[in-house]
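One structure below.
In this view, the complex is presented without one of its protein chains, the others remaining in place.
First chain written, first letter: the chains are A, B and C, and each begins at residue 1.
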Amino acid sequence: MVEVAPAPLTMKDYRSEVKPVWCPGCGDFAVLSATYKAMARLGLRREDTVVVSGIGCSSRLPYFVKTYGMHTLHGRALPVATGLKLARPDLSVFVFGGDGDLFSIGAGHTPHGAARDIDLTVICMDNSTYGLTKGQTSPTSPLGRKTKSTPYGAVVQPLSPVLLALAFGAGWVGRAYSAKPKQLEDLIVEAYNHKGFSFLHVESPCTEFNNTYNYFDALVQDLPEDHDPTDREAAIRLALTEEKVNLGVFYRDDSRQDYRSKIDAWTANRGQPFDPVAYLQQYA
Amino acid sequence: MVEVAPAPLTMKDYRSEVKPVWCPGCGDFAVLSATYKAMARLGLRREDTVVVSGIGCSSRLPYFVKTYGMHTLHGRALPVATGLKLARPDLSVFVFGGDGDLFSIGAGHTPHGAARDIDLTVICMDNSTYGLTKGQTSPTSPLGRKTKSTPYGAVVQPLSPVLLALAFGAGWVGRAYSAKPKQLEDLIVEAYNHKGFSFLHVESPCTEFNNTYNYFDALVQDLPEDHDPTDREAAIRLALTEEKVNLGVFYRDDSRQDYRSKIDAWTANRGQPFDPVAYLQQYA
Amino acid sequence: MPQSDLVIRLGGEGGEGVISASDMFTAGAARAGYDIFTFRTYPAEIKGGHAWYQIRIGKGKVGSLGDAPDILVCFNQEAYEIHKDQLRDGGVLVYDPDQVKPEANGHNHKHYPVPMTAIAKQQDFMRGKNLILLGALCQLFGLEPAELEGVVRSRLARRAELLQKNLESLQIGYDFAKQNLVKDDPYYLPHIQKREGTLVMSGNEAIVAGALYAGCRFFAGYPITPASDIMEAMARELPKLGGVMLQAEDEMAAASMVVGASYGGVKAMTATSGPGYTLMAEVTGLAGMSEIPLVIVDAQRSGPSTGMPTKLEQSDLNHALFGGHGDFPRVVIAPGSVEDCFRQIVRAFNIAWKYQVPVIFLSDQSLSHRTESLQAPDLSTIPVYEREAPTAEDLAHYARYKITPSGISPMAIPGEKNGMFVSAGLEHDEYGHPDLDADNHVAMTLKRFRKLDTLRAELEQEPLPLHGDPNASLVVVGWGASEGAILEAVDRANAKGIPTVSLHLRVLNPLPENQLRPFFAGKKILVVEHNYSGQLARHLRATLGIVTVNVNKFGGLPFTAGEILARIEEEARG
Partner (left out) sequence: MPQSDLVIRLGGEGGEGVISASDMFTAGAARAGYDIFTFRTYPAEIKGGHAWYQIRIGKGKVGSLGDAPDILVCFNQEAYEIHKDQLRDGGVLVYDPDQVKPEANGHNHKHYPVPMTAIAKQQDFMRGKNLILLGALCQLFGLEPAELEGVVRSRLARRAELLQKNLESLQIGYDFAKQNLVKDDPYYLPHIQKREGTLVMSGNEAIVAGALYAGCRFFAGYPITPASDIMEAMARELPKLGGVMLQAEDEMAAASMVVGASYGGVKAMTATSGPGYTLMAEVTGLAGMSEIPLVIVDAQRSGPSTGMPTKLEQSDLNHALFGGHGDFPRVVIAPGSVEDCFRQIVRAFNIAWKYQVPVIFLSDQSLSHRTESLQAPDLSTIPVYEREAPTAEDLAHYARYKITPSGISPMAIPGEKNGMFVSAGLEHDEYGHPDLDADNHVAMTLKRFRKLDTLRAELEQEPLPLHGDPNASLVVVGWGASEGAILEAVDRANAKGIPTVSLHLRVLNPLPENQLRPFFAGKKILVVEHNYSGQLARHLRATLGIVTVNVNKFGGLPFTAGEILARIEEEARG
């Protein structure tokens, strides 16, 4: 019998039968669509791909993708994905989360996810608000912003996801914008291709509670041509001082060993079968 | 009747009747003693001072100080102290925690504590291990270190508390070393005097499970003379690139408004009494 | 028989005006002096999806959402399909004929088409659609349009042009109905007289009002449906009172902050729903162990896990009673109505501060957002307690965790010169010093639990909250939001000659066992709950050794009085 190579998958093949529930114009549509395209470009096998998310508008994304998926708990997508990827290194694992999910309730996991350097592609869909709970401030909301939870204006300085990811030691850090879908798609591809923990920050406006398209349209720019993405110090300096919103690859360290490579190097004889009788004999 | 001014308190007055339970030589003794001295120098009124901690060897500290104190939960000292200081701005509130307490289980609170900029003095007693649970790796343990939980060597890159505090936006960041008690004391005084969130990282060796005195003795140095502690970028660069262990004030922003100043500015008429009848009338 | 109340249900696409039209109609009816009771349910979707709203408008207290609706208002075909079978026999259907094609029906439904979309288009003011509908409803069912006008005016006070257009649309709808629809049904609002002192509030609003009254001056929270608007109201109100509201990074932080504030002597609370409340269990244990007052509102929603965030369920009682490792005392309180939200949250603060224990306040999704009309509470009947502060004698050699007969130890707060102590989550002696001795742990455990005994003795003094025939041998036990439906069912059962009494518990732990044991003796005990497993029933069985008949509903919608009545009748027969 002759094996016929299957036709390559197209973006449509990654679309699930569940219709997205987002509001018209929501930035998350662009992230979803870029994800379909990136997956097709990467030629990911759908059954070997898992999309993990927490809870939030953005975290509804797995339902709309025709791969395996997990819609977990608010803030816990990263540790769930960590366990999955460590147990099943053969899988491609994506993590999608909101700014609240990854930097508020999940803020304790993000530094460790980055420091561990497990081969995950993490995409933070940042709308600087809590979309699903209808518009409170989030860790990335600007000073002074009036919301339902800050009727007199926000008094807490925003956290910068890109700066934090860099400080935590992530090996690949980039930023995209929902209104620049092609670049977004390219960056998802690049983030995925990085071996180890990659963190893509996406400015993804919430049309319902924090419509920032105009704001970002005026502020985004590509990273300076002369930025050397292998220079962590430069990347951090950029993230620290930016007045404009830079898009592109802030940092990339292709030389590092990810977690898996390190643990595989420990013991040559990994993967012996368990011999219970011999094991118990140590207690004899 | 003539009011006689009370004699100023001395370091002994801050010592409680509970005897420290740490192992001989533990770095935490130095932190405790520097705290007594700093409190005496600052002339803190004991009844207006609260020392809050989480759980760990280091977090036993409040029991040994003759002020108010709270020994809370592993990782939650910072939010507890936040609530206390916001409710009682008249109090002096200190937070003591281990590297595990503040950067592992409490890692989600530290960025928000810093970003909020509430007037707390946070002291991280870092021994790069979990002392109380007898020597597992902690978030600051170096790569390759063999511990009970990493018998083949640690594969996770350590987090840098100083770098992180800076990235989170803390307004005062410094580092001390238990074996340099005078500088430690001075830095506690300075951290306290900063209005807003101040973060002092103390290298405080665990003689029982991770005796690093020799290691640090060889590596510590004062921050370069020409370091400008008001330059956040420079502070971050230093924290990022240090091969030696720099001691002193990394960063200090005296110009900022802390959380309290900001919220006090919101409404001129804060502090009206509650009129329940009038309040309910809005629903009539 | 003249109607003493009307039940109107409105259904359509979420975000398309169903909720706001319903809100306005409710407000208009309340202004006119009617008693009202509402229920709303949202879709799972962020935007869109099916939403519906039920309003019961009556004369004299209406405590539940009624049985089958008398009037069904459909914004679209989906709403019609979903609700048509629930409309009562002989009921009225109001609909937009461009959106809804009703079938011929076998239920004698009366059909009134109101082409709201078409008329709005004709007026070139699409946003007037809802007002057209409301105008028509006023005409059809006898609500003075002036009342709705008042509502529109107060909502759009600052937008003159929009206001004018809205008022015109209202009038057009009214006129349309007058000229084109032939009223041929018995449904009219009853005649009433305007009353003074009536408030219209939601459960969440009543919780905020009560907490502020009880002295709450610090709030930390994290957004979650259906509790978020408690936090949002606190954000607005507390600063005016010199207090602070802080949105925390998560629920563990929120509860921890409350513990910090409370240790500082400031009354404080947090509010959340199931997923957040689960995360607060460790902090609750700390409060129990270190005897720091803690008030947590859990506005329950349908679980487990993320579950059904916008749906009603009462399935967090188990966690409230038993969540968290180790044995520690805690108090659980559940309000029965919007007014009760006010009273019980004050009680929650009183108990938390008097007994220095965590108090869990179990509200639920239907109470959170339903509105009820109520008489302004007589505040002179609602006392506010403070902590027991140490006396000079206590302070001479202050022991924070002094072992006392009541279990309560006087609580010093920072600033008190001779009261210094370290609050401890570790086991400790009377002075708060670490102490892991067996006898000490036993003594301290007994001391902590003795507080519940002292409280129980206090609660035994209160009469049991009974309704109906106190001598009946059939008792309906309930908790939380279903009170109105249960009371109505009990009244109807008694009217039908089935002697029935209800017991609607507020304090679910500790229970007034000395009263309950004799009360329950010899009775058939129905326990009505919105959950699968019968959590209160289990608690009662374990505590009192009784046998219960469990009446459970757990699809996410509230009991109607009729459903409960049916079970009463069944049990009375059986």
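Convention: a contact is a pair of C-beta atoms (placed from the backbone, for glycine too) under 8 Å apart; a residue touches a chain by one contact, two chains touch by 3 or more.
Note that this is a predicted model, so its numbers are computed, not measured.
Trainee: Among C:Glu13, C:Asp96, C:Glu147 or C:Glu282, which one is in touch with the chain left out?
Mentor: Residue touching the chain left out of view: C:Glu282.
Trainee: Going by the contact rule already stated, which one of B:Gly27, B:Pro62, B:Gly75 or B:Pro276 would touch the omitted chain in the full complex?
Mentor: Touching the chain that is not displayed is residue B:Gly75.
Trainee: Can you say which of C:Asp316, C:Glu372 or C:Glu416 touches the chain missing from this structure?
Mentor: Of all options in C:Asp316, C:Glu372 or C:Glu416, contact with the hidden chain holds for C:Asp316.
Trainee: Which residue, B:Tyr14, B:Tyr68 or B:Tyr130, contacts the hidden chain when the whole complex is considered?
Mentor: Of these options, the touching residue for the absent chain is B:Tyr130.
Trainee: With the missing chain put back, which residues of chain A would touch it? List them for me.
Mentor: Residues of chain A in contact with the hidden chain: 17-18, 46-52, 55, 60, 62-63, 66-73, 76, 79-88, 90-91, 108-109, 111-112, 263, 266-267, 269-274, 276-277, 279-280, 283-284.
Trainee: For chain C, which residues lie in contact with the unshown chain of the complex?
Mentor: Touch with the absent chain occurs at residues 43-44, 273-275, 277-279, 281-282, 285-286, 288-290, 298, 300, 302-308, 310-311, 313, 315-316, 318-319, 321-328, 425-427, 434-439, 441-442, 445-446, 449, 531-533, 535, 538-539, 541-542, 545, 547, 554-557.
Trainee: Touching residues of chain B against the unshown chain: what are they?
Mentor: 21-24, 55, 57, 60, 71, 73-75, 104-105, 107, 130-134, 136-137, 139, 148-152, 208
The working rule: only the chains that are shown with their structure count from here on.
Trainee: Please tell me whether A-C or B-C has the greater number of C-beta pairs in contact.
Mentor: Most C-beta pairs in contact, of the two: B-C.
Trainee: How many angstrom lie between the CA centroids of chain A and chain B, rounded to a whole number?
Mentor: Between these chains, centre-to-centre, one finds 32 Å.
Trainee: Centre to centre, by mean C-alpha position, how many angstrom separate chain B and chain C?
Mentor: It comes to 42 Å between the two C-alpha centres.
Trainee: Mind pulling the residue numbers of chain C that touch at least two other chains?
Mentor: Residue numbers touching two or more other chains: 239, 249-250.
Trainee: By residue number and range, which residues of chain A touch two or more other chains?
Mentor: In chain A, residues 104-105, 107, 139, 152 touch at least two other chains, as defined above.
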